[in-house]
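Here the structure comes first, spelled out in structure tokens, and everything after it is commentary.
The complex appears here without one of its protein chains, the remainder shown in place.
Entry: chain A
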Amino acid sequence: MDVARTEVRAGRPRTPAPGKSAARLALLVVPVVFFALFFAYPVAAIVARGLKVDGAWQLGRVGEVLAQSDIRHVLWFTTWQALVSTALTLLIALPGAYVFARFDFRGKQVLRAVITVPFVLPTVVVGTAFLALVGRGGLLDELWGVRLDTTVWAILLAHVFFNYAVVVRTVGGLWSQLDPRQEEAARVLGASRLAAWRKVTLPALGPAVAAAALMVFLFTFTSFGVVQILGGPTFATLEVEIYRQTSEIFDLSTAAVLTMIQFVAVGAILAVHAWTVRRRETALRLVDASVTARRPRGAGQWALLAAVLGTAAVLLVLPLAVLVQRSLDAPGFAYYKALTSDESGVFLVPPIEAVGNSLQYALAATALALLIGGLAAAALTRRDAGRLIRGFDALLMLPLGVSAVTVGFGFLIALDEPPLDLRSSWILVPLAQALVGVPFVVRTMLPVLRAVDVRLREAAAVLGASPWRVWREVDLPMVRRALLVAAGFAFAVSLGEFGATVFIARPDNPTLPVAVARLLGRAGELNYGQAMALSTILMVVCAVALLLLERIRTDRTGEF
């Protein structure tokens, strides 16, 4: 079906009207200004602060920093843990992708939502949950005296937990739409089962697997909250090291060099990702996902299903269950009650106020992300857009990978003088959070907008609808669901944003993740228990947001 439609379109070359492309560029003005002011400028400012002495660039610092053995150790650790995390995630999640794509079983819809919950959870919550499972005094410690929080395994497992859904969604989503008859055709032509899978299915899945692997690599390469909480003093990723250099050692020039290194690495990962995504857009014969799944047959398939569900239970559900259990581990909801008092002195306000703060910030950030991302997606809708616009498409992904710590600290030092003196403004936090939300909005909206037939818009125009009316009457009704899904993602991501917020959230207005991290940083059982309780609240908010999304989600929306 899709193939045929592409051919029809390809047969009708259309040059965009000059006026129309001008209008499209105009749509990009707001996103471009937003990214220039609140992304490029702060990052550039902090790099300049670190590397410019008396107006002269000290590029020699790059070599000096790289010569330090502990920095080289951080680079090496960042890379190998990301590689191992990615490999481990693929190993564990690919069977899951297959099961969710091809098998029909009771409770599948609910389970699909459940396995996605970890992805929208704040990294701080993930860290806390694994601490409760494998850390000091954790479940394993209590049962068998096993502690993993001093080993790299805690980090790796948390990364798998966090990214399981990325692989299942990206790969499984495509897998479920691959026409099984293609494989059957190969079988009829004499290929064995394995050969048919290897020659037909695998090549079709290849780009999706590559894209998912790259996203996992990107997320784990730039991992902050998880490593900050589980890494202890031994293990630090680039992002953690940037945080340490900036806020503990105050060595801005080293931080600037590390930021640039991360920037280059992330740029390279995103370039490869964009390439694989373009390859994925090549014509595949896709069918409705509901017709490809069937009930498992035979002992082997049932065993596979059981193994996947068991893994998901142990790896994804158990940590969250333990988190909840720990938060309740004092008589009479003591930890939750403690959240409402400010006696602990960790904050200027009772920790529970972080919930209200977080919700307000996240709502504002969601509105911003929808506006910016929506405009960008509308401008990028046409596939035949010029190179310039396509380049912007890739640039929009950058905030996903560029050091959030740098952005947060950059906000502090760059946006502190008129006309952009936002230091004391509440909008600073939503602005930083919206930066991370925009890529999700664009990635969710773009496929849907691109799927709207151009001729529907033309039909509306010929009937007298102005371009604005066309958007309202044709595009909006079709993307409304995608818009809601995008809003949900932006909301969850904003809610969980930690790296940048930790710098700019004011002590009397902490957000949930910041409050959790600060509580964990304090000794004492009550603080630990409160961290668990706050994490549980945060998890419930995110999970509820996601479960609402699952109800309205369409099969077409998005890559996440």
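Rule of thumb we're sticking to: a contact is a pair of C-beta atoms (placed from the backbone, for glycine too) under 8 Å apart; a residue touches a chain by one contact, two chains touch by 3 or more; residues count from 1.
Going forward, contacts and distances are computed from a predicted model.
Going by its UniProt record, the hidden chain of the complex is named "ABC-type quaternary amine transporter" among "ABC-type quaternary amine transporter", "Esterase", "Alkaline shock response membrane anchor protein AmaP" or "Cell division ATP-binding protein FtsE".
Residue A:Pro477 is the one among A:Gly137, A:Gly356 or A:Pro477 that touches the chain not shown. Checked against the hidden chain, the listed residues A:Asp416, A:Asp453 or A:Glu525 yield one contact partner: A:Asp453. Of the candidate positions A:Gly107, A:Gly298 or A:Gly464, contact with the hidden chain is made by A:Gly464. Contacts to the hidden chain, counted on chain A, fall at residues 11-15, 17-18, 453, 455-456, 458-467, 469-470, 473-474, 477-478.
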